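Below is one structure, written out as structure tokens; the observations come after it.
All protein chains but one are shown in place.
Going by the order they are written in, the chains are A, B and C; count residues from 1 in each one.
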Amino acid sequence: MDFNFTEEQDMVRAGLSRLVREQYDWETRRKAIASSAGWRPEVWAQLAELGILGMPFSEADGGFGGGAVDAMVIMQEFGKGLVVEPFIPTVVCAGGFLKHGGTAAQKEEHIGGIVAGSAVFAFAYAEPRGRFDYADLETTAAKDGAGYVLNGHKAVVIGAPWASHLIVTARTGGARRDRDGVSVFVVAKDAAGITTRDYVTVDGRRASEVYFENVALPADALIGEEGAGLALIELVTDEAIAALCAEACGAMKVAHAMTVEYSRQRKQFGVPIGSFQVLQHRMVDMYTAYEQALSLTYLATLRLGSDERARKQAVSAAKVGVGQAARLIGQEAVQIHGGNGVTDEYAIGHFFKRLTIFDSEFGNVDHHLKRHVSLG
Amino acid sequence: MDFNFTEEQDMVRAGLSRLVREQYDWETRRKAIASSAGWRPEVWAQLAELGILGMPFSEADGGFGGGAVDAMVIMQEFGKGLVVEPFIPTVVCAGGFLKHGGTAAQKEEHIGGIVAGSAVFAFAYAEPRGRFDYADLETTAAKDGAGYVLNGHKAVVIGAPWASHLIVTARTGGARRDRDGVSVFVVAKDAAGITTRDYVTVDGRRASEVYFENVALPADALIGEEGAGLALIELVTDEAIAALCAEACGAMKVAHAMTVEYSRQRKQFGVPIGSFQVLQHRMVDMYTAYEQALSLTYLATLRLGSDERARKQAVSAAKVGVGQAARLIGQEAVQIHGGNGVTDEYAIGHFFKRLTIFDSEFGNVDHHLKRHVSLG
Amino acid sequence: MNLEFTAEEQAFRDEVRAFIAENYPKHLADFGMREDMEREDFLAWHKILGKKGWSVPAWPTEYGGTGWTPTQRYIWSEENARASTVMPLPFGVSMVGPVIYTFGNAEQKAKHLPGIVSGDVWWCQGYSEPGAGSDLASLKTTAVRDGDHYIINGQKTWTTLAQHADWGFFLCRTDPTAKQQEGISFILVDMKTPGVEVKPIKLLDGGYEVNETWLTDVRVPVENLVGQENKGWTYAKFLLAHERSGIAGVARSKRGIEKLREIAANESLDGAPLIKDFDFAKKVSQLEIDLAALEITELRTLAGEQAGKGPGPESSILKIKGTEIQQRLTELTLEAVGTYGAPYMGGVSNDNGSNEFPVGPDYATHAAATYFNMRKTSIYGGSNEIQRNIITKMILGL
Partner (left out) sequence: MNLEFTAEEQAFRDEVRAFIAENYPKHLADFGMREDMEREDFLAWHKILGKKGWSVPAWPTEYGGTGWTPTQRYIWSEENARASTVMPLPFGVSMVGPVIYTFGNAEQKAKHLPGIVSGDVWWCQGYSEPGAGSDLASLKTTAVRDGDHYIINGQKTWTTLAQHADWGFFLCRTDPTAKQQEGISFILVDMKTPGVEVKPIKLLDGGYEVNETWLTDVRVPVENLVGQENKGWTYAKFLLAHERSGIAGVARSKRGIEKLREIAANESLDGAPLIKDFDFAKKVSQLEIDLAALEITELRTLAGEQAGKGPGPESSILKIKGTEIQQRLTELTLEAVGTYGAPYMGGVSNDNGSNEFPVGPDYATHAAATYFNMRKTSIYGGSNEIQRNIITKMILGL
């Protein structure tokens, strides 16, 4: 057992920490998310330059040989600045599908673009009535000669407005909610028959409703085996959850620190509110929740390579524990900030909103507690 | 709508309050529960004399024409003193079965004894593997001529060591856990074939394991209709739950008051611990929980005569809310009492123990939350 | 003791229900968030009730109150919640009105009460100041006597819906040498007076329901002082206790739970309606149980008030539990809508597309914003921490 980071990981953390501090300050972020683009492509290019986008790929695939721990380090730092750029959809999700399910040709075609920052992905899996079940699909990919024809509607596809490519899940067989018959495809977003409706999300990101109308997919758009995509989706989304938990940990750490600092500055009844024991103990409980959440994030990250049951248990444990901590810390941070906590002006409200939406991504607390029980 | 007590109810409360204060003080109670009898028959006789045991019976049945609200007032006062005498098994349960299901002859035979204090009842419904399901019965009453033969084992029958009579639930038909086929019987505890094993309970009461071996029951031992007893049991146990909630409210009120008083007296770091804001707010939360529990107890009590669904909803709501409050108040009271809270010497630990066992009587929080959902 | 309505009460309920059905403006039925509303939308029902004589039920009858029993007032709330009406705002009806009829002089009563009853005059509240929050007594806004006027200078914040207000009631320091809670006065200000400036504050849900209000050399006639100079703290506390007693919001939360059940019946989980999921249904049941408890607690408090006790520190319980329930309700509603909680429906424009019409089902549109918005309820009106301090002192006696 070893809880140390490598020297390289420490360097990545320090570098990103500096980048977020110096180039992703609060006002800059505020302008970026209100701009028509809604993100900062120049930051994305810089991340490519720094090697961040290639970190978790093997050297053979054109990356830098990192792994899940590196993704964790990266996402923690992004979480601290509420960075909106789509590292998880592009590097963790699309990268994950390519790494675990892609053919040599698919890797060849896409990973280089991801590493270089030229290919940006979004992961279109959710559907209007599917909730958190990856197999509850109304989107279909019907066999058509060697290829497929894709039809359907994907909901709240995070980062899609910025994406050049989409990873899409669709049913190639079986009935709705069957484990079998789910397949995964990669498709250029400008393919004929794809339309999107873009919008802002409450936590300051961008997303789209994506509609597929008779989109022709070549045979090599299929990632992994036809109809056997669910296990692959579960693996990749578990990796995404671990990264997402790391992001939430970064956000919680800052939200807690901001709250403690606010309590030191803000006076009421002639003394700093941080001198009230009730608020002190609540900030201690926030701190404890953060530390426990961080531990579960480590556990999930380090178990991603374990056998399926151990991996799922650890990932669900993390999504539950981090989700509960995110709720506690977000709500308490706002409460302790008082009236200022519910304004748009103070940063804390934005951390609260991001930590709120976190719970609904890739399954909420209830969903993962159920999954944990089912593995018991 | 009316939230006032009648003058008579106020008098009953005042009288019992005095009785508990003057004759059921802590040292007297401690000796009584450690004695071989384990209760105070002389107090029981006094309750009969005061008319308390006859309060909820109609005048036609030899009682004083009171109802559920009267039982609530009585049990609140008993709860304040952790009175162990079996008012609920005798008056609420046995009394309830007789009132709602008894023939004129059965009422004639038994109610007089209850009112006079000469007949003491226990309610034998729980079984070793039945948990909170009144229909999950292994005890059987097989038809035998005009009567029945009773066989089985009833678990943790509260007050049985003191009882002259038992109300027993048994299966007269159907399969284990069927709603149909459950019947209710009244039987003298000294009937041939009944053996008991008596013991002390952790909350200072007495209970028995009761074994029935070919106990011959006459036809008129049956209360209500053969095989249709479950609805009657649900009605009577709902009445018992309302009374039990009232008892818990009495106990919580005292536990809270003791804790506030302790916090005023007890000094740490040179000041009363009641001056620490963290403890203040926790005592406020205890107070709030108590008030909410009391409201739910009112609601349950006042809904006992409503239609079945409204009655069950209100009773389950009360058992859930009072159970949660009992847990919070019991645990916090001990915690705020510190080391003294976990000693046998201080009264608070005994309130905590009673409030703990309360949850497991007639279905715990989970059980009643489920029932509430099922009525949704 | 009983929970049944008498025949008279049942008749009253039928009367109220019929009146609402016949008179409530159709275009405001089941209205969503307040920030979408125009000034006239807020006032429409109020004005109708004013004409009917039902706009200020809790007031003494001599000033326009209805003389209803607590049970009738309970029925009134229930029926309005049932119909999701836009009720009269509290600033006039529940706050300044009771202060004026209790502590004001005859002229003030004659001048100000009718406009509150009729709904013609919109009031706002100038209590909080930047940097003060729940610590009202530390306020810095000053009112200096200058002949038959006060000159008011200072800054107020969290002035709810002041953008629509005709009049405001302000706490001002009239004796700068007095200690904390002394030397404060309760003064009525015409919001059109020169020097009054209202600036909107954007909240984290994207809406603008509160403001900062600057007062710069605002000249106010001395007859706008309510009660005695330097005794404003007494009136302020009276008002806060009144404010709290309405804050439980039981009937509204009941209606909110109904809506939540409708949403959860539409959403699906594992191929079945979400409301059939035991886990989710249990949370709804728990909320209903806590709300049922609060309802009885409020009725007990009302019964106590009827028996001659004014709204006491018990109302702090109503504030704490009422707001906790409202917050859990909105949180659970956001949870129910699932993925479609994320799209933002505020006014931010986006070159690439939309936010112009709802994404996902209608009921999901405001779920996140409402949840975010309702975080305020445990902060305003004396934060829930302040309420616990009040109970500590007034009820526990510590």
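Some points to look at:
As a working rule, a residue touches a chain if its C-beta (ideal position, glycine included) is under 8 Å from a C-beta of that chain, and two chains touch if they have at least 3 such contacts.
From a predicted model like this one, the values you see are computed outputs, not experimental measurements.
Among B:G54, B:G102, B:G117 or B:P161, the one in contact with the hidden chain is B:P161. Summary of contacts with the chain left out: across B:N4, B:T103, B:S118 or B:T343, the touching residue is B:T343.
Chain A residues in contact with the hidden partner, per the touch definition given at the top, are 1-5, 69, 260, 263-264, 274-275, 277, 280-281, 283-285, 287-288, 291-293, 295-296, 298-299, 301-303, 314, 317, 320-321, 369-370, 372-373, 376.
Of the residues in chain B, those that touch the hidden partner chain are 34, 36, 38, 126, 128-129, 131-133, 136, 155-156, 158, 161, 176-177, 196-203, 206-209, 266-270, 276, 278-279, 331, 334-335, 338-339, 341-345, 349-350, 352-353, 356-357, 359-360, 364, 366, 370.
In the analysis below, only the chains that are shown with their structure count from here on.
Distance from the chain A centre to the chain C centre is 39 Å, each centre being the mean of its Cα atoms.
Measuring from the averaged C-alpha position of chain B to that of chain C gives a distance of 42 Å. Centre-to-centre separation between chain A and chain B, using Cα means, comes to 53 Å.
Counting partners per residue, chain A has 276, 278 as the residues that reach two or more other chains. Looking at chain C, residues 385, 388 sit in touch with two or more other chains.
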